[in-house]
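Of the protein chains in this complex, all but one are displayed in their positions.
After this line comes chain A, so read on.
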């Protein structure tokens, strides 16, 4: 972990993260509300957020990598929270029944379980190879292309490809 002390202590990092997360969530909700069956377009969201936040003095990031890693983290939390909520509410009486039919509910539950498994595998990967885990976060959650991941992290494309291949196999093997 990089030392964040010069960026006045943990508090502001927390606040920064929460801000990014809250904005992303609000934007996602709006994007979904606008079009009934709309897809949640991660890439679009993250880029929109970047454009907006870049102008704000209050939330200056050291460099793009920091921003994208927050955004990816936020997206990951968004997905995992949804998954947890869904599993927790799989119980939920009429609530679920009005929003989802049986087939969709099963798909939602399966996906939620998979997402939690992915999250757990990613946690394990973080212990083994933190950079590979970061590549996954940026690629999968922030929707960056591998090219962009390389640019963001300041690493050669070849290195990123290798990280991704290793990470993907690692995670898939654990999710079986």
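Keep in mind that, in the parts below, contacts are C-beta pairs under 8 Å (C-beta built on N, C-alpha and C of every residue); 3 or more make two chains touch, one makes a residue touch a chain; residues count from 1.
Convention: contacts and distances are computed from a predicted model.
*Asks:* Missing chain's UniProt protein name, "Putrescine/spermidine ABC transporter permease", "Zf-TFIIB domain-containing protein", "Sodium:proton antiporter" or "Protein kinase domain-containing protein"?
*Replies:* Of the names offered in "Putrescine/spermidine ABC transporter permease", "Zf-TFIIB domain-containing protein", "Sodium:proton antiporter" or "Protein kinase domain-containing protein", the one UniProt assigns to the missing chain is "Protein kinase domain-containing protein".
*Asks:* Even though one chain is hidden, which residues of chain A still touch it in the full complex?
*Replies:* Touching the missing chain: residues 8, 10-11, 14-15, 17-18, 21-22, 25, 28-29, 32, 39-42, 73-95, 99-100, 104, 107-108, 110-116, 118, 128-129, 132, 136, 140-141, 143, 162, 165-166, 168-173, 175-176.
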